[in-house]
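Missing here is one protein chain; the remaining ones are kept as they sit in the complex.
By letter and in written order, the chains are A, B and C; residue numbering begins at 1 in each of them.
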Amino acid sequence: MKSTYHITVRGYELDSFGHLNNAVYLNYAEQAKWEFLNDNKLLEIVNQYGLFPVILENNIRYMHEFKLLDKVRIETEWICTHKILHFKHIFFNDKTEVKSCTISGKLMFADSNRMVSDIPDEIYNFMQEDLN
Amino acid sequence: MKSTYHITVRGYELDSFGHLNNAVYLNYAEQAKWEFLNDNKLLEIVNQYGLFPVILENNIRYMHEFKLLDKVRIETEWICTHKILHFKHIFFNDKTEVKSCTISGKLMFADSNRMVSDIPDEIYNFMQEDLN
Amino acid sequence: MKSTYHITVRGYELDSFGHLNNAVYLNYAEQAKWEFLNDNKLLEIVNQYGLFPVILENNIRYMHEFKLLDKVRIETEWICTHKILHFKHIFFNDKTEVKSCTISGKLMFADSNRMVSDIPDEIYNFMQEDLN
Partner (left out) sequence: MKSTYHITVRGYELDSFGHLNNAVYLNYAEQAKWEFLNDNKLLEIVNQYGLFPVILENNIRYMHEFKLLDKVRIETEWICTHKILHFKHIFFNDKTEVKSCTISGKLMFADSNRMVSDIPDEIYNFMQEDLN
């Protein structure tokens, strides 16, 4: 399963060198996930089961900086098992096509008692489809 | 070389599940670096040479959540070569001693022309000392 | 002079009650300003003169909360004198049309010596036009 998300670099996300701060890449990656879940009606399933996502790992390689108002395109590849959702985000500068960052990692879902939950079948099945 | 930094979880750093947001760990790790450089008079050397730090990699493992006003202790191990500063942060809950997160990664220094700089000798030499 | 800016509420901008955090409204207001300056070729003038904006006042009234993925529309009114740029942002929920927040304030421009600068004529003149 693949998805694409676009986001624009905001002024307050820059560090004092005028570059996108290293932590903000994780903010972007998180938002790419929320939007993907929402766009595909998976967020309502997560909410319906009373689950919340728990990030287990993030592995980030920074390759090129982003600057004020740069257009970022995040291409994401998702691989879903019954317990773990693996993700790989690749950040591109949408104008220059320069590959600027990769973030690979994994997340699980927990319930309100903070117990690990199986990934709901609706999500698991959706993730097996190859829509792209 | 080792260093220790203490930080308290702030309310606005929590996500809507009441847990410290996954990106904020990188904010804490960054601040641990600034304070370490400053405490050891290395920040003024960085500034004197007109350099700025560029994070190359962050590899994060999340193990236990933090909550509002939790006291976090970050223990950092530093290994310095002539080009790259390697860091490994371990986050502990300072009250329960639970190991909650690790971040390993590396950074370099760049000059105002965005060229990779050697790590200044003053910093390199300091990092070879074993003060702990 | 009036302008409009659209922005979507991100997951990490929520507080632990699931509402947009009170400080993030200022982030949105700031970004609305950068985009306005950029859209109208004023940002390049600011940069050309080596100026940077300095916020002097922000007066915020919060009326209705925003939640995850809400679409926000910010309508801004600008009044420019030779020294001060006055702004009034009104935040609407773009779906429900509920007026959710107002931020009125003022900013000036400073030069690299941190001295107050006159607002460049190009910006002042632009602001006198009534494009709406």
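Convention: a residue touches a chain if its C-beta (ideal position, glycine included) is under 8 Å from a C-beta of that chain, and two chains touch if they have at least 3 such contacts.
Predicted, not measured: the structure shown is a model, and the values here were computed from it.
Contact with the chain not shown here comes from a single listed residue; of C:9, C:24 or C:127, that residue is C:24. In the full complex, subunit A touches the hidden chain at residues 11-12, 14-18, 21, 23, 68. In the full complex, subunit C touches the omitted chain through residues 17, 21-24, 26-27, 30, 52, 54-62, 105. Residues 10-12, 27, 30-31, 34-35, 38, 68-69 of subunit B touch the missing chain (whole complex, contact as defined above).
Keep this in mind: only the chains that are shown with their structure count from here on.
Distance from per-chain Cα centroids to the pooled protein Cα centroid is smallest for A.
Distance between chain centres (mean CA atoms), subunit B to subunit C: 33 Å. With each centre defined as the average position of its C-alpha atoms, the distance from subunit A to subunit B rounds to 24 Å.
Touching two or more other chains at once are residues 11-12, 68 of subunit C.
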